[in-house]
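Only one protein chain is missing from this complex, and each of the others stays in its spot.
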Amino acid sequence: MTHETIRIGLLTVSDRASRGDYEDLGGPAMQAWFEKVLTSEWEALARVVPDEQDQVEQALKTLADDEGCCLIVTTGGTGPARRDITPEATEAVCDKILDGFGEQMRAVSLKFVPTAILSRQMAGIRGQSLIINLPGKPSAIDDCLNAVFPAVPYCIDLLEGPYLETDEAVMTAFRPKHAKKPA
Amino acid sequence: MTHETIRIGLLTVSDRASRGDYEDLGGPAMQAWFEKVLTSEWEALARVVPDEQDQVEQALKTLADDEGCCLIVTTGGTGPARRDITPEATEAVCDKILDGFGEQMRAVSLKFVPTAILSRQMAGIRGQSLIINLPGKPSAIDDCLNAVFPAVPYCIDLLEGPYLETDEAVMTAFRPKHAKKPA
Partner (left out) sequence: MTHETIRIGLLTVSDRASRGDYEDLGGPAMQAWFEKVLTSEWEALARVVPDEQDQVEQALKTLADDEGCCLIVTTGGTGPARRDITPEATEAVCDKILDGFGEQMRAVSLKFVPTAILSRQMAGIRGQSLIINLPGKPSAIDDCLNAVFPAVPYCIDLLEGPYLETDEAVMTAFRPKHAKKPA
């Protein structure tokens, strides 16, 4: 069995963070979550871009196609405001959209705030990469990853990517029986 | 602080109501709901059009672009039948679709009737206007507005529209702390 390195793209979409007017909190929050949950060896590729659709699309393409990230998570830019364009960029670069991720992330956020319905978070697949939009706020990032991540390792298996393993004390990745890792 | 008038478009989409074969019940039901809930001064712009996609699109564009409605609610035409085209017209004129509204309205209606899954109600943004599709039946209009309206005033804030206030005894509009109205 080959030991491919697992690369995860962490993309912060924010005008202010990209100009340095504001410290990027979303990127480090996503990184801290994966450090806590994953036991597989992995490498973070962190990027920060402004809320410009072409720049978000380009960053997603590079992380997927050139850097070989099996998973790319974004933070920021999913609301209803004029400058929020992360979902548009995600949809433009993906081959398939997985509506269940957005539905479940909104359902979970709705337990905390009624404005969860304003979020346009989505997830999709580009080639062999799964892309997931997360909120901008660090505590909401954790809520959303806790809700959807149990399905992520098996999704990456289906895309013929690397085998992700988690610390079972923190989070169990769900795989059907036939998909368990061979000893 | 300027005191911009708050204008709300009430669009009834119905072949029979537009011909006068049938009394429009949806438009007045929407108006009564806002009268009960809003404490801000506001003005209703009520229109009735048949189930023709180009006429629905034109009415939405006029209410948004020329009449300056920050919010437009529609009633009727969201089912699966051949003449139901309100969602098609809504999608065609919007820049952004907010899937969370449709999801939550269907989830709420599903508590009453299993046929709630047949509804194609959606919401979206055109420029600075939020457009929300509501059902045709007056009691279902109330259920849907009760479910989604707590998120509407903050959505309109994010679109840089007027500051909507509600009667707290009837309904609390949710805004994050940083978005509270300055005294």
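Going in written order, the chains are labelled A and B, and every chain counts its residues from 1.
Just so it is clear, a contact is a pair of C-beta atoms (placed from the backbone, for glycine too) under 8 Å apart; a residue touches a chain by one contact, two chains touch by 3 or more.
Remember, predicted model here, so these are calculated numbers, not experimental data.
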Of the residues listed, A:Cys70, A:Leu98, A:Ala116 or A:Ile141, which one is in contact with the missing chain?
A:Leu98
Which parts of subunit B are in contact with the chain that was left out?
79-82, 84, 88, 99, 102-103, 106-107, 110, 113-120
Contacts of subunit A with the absent chain, listed as residue ranges
96-101, 103-104, 125, 130, 148, 150-151, 154-155, 158-159, 174-176
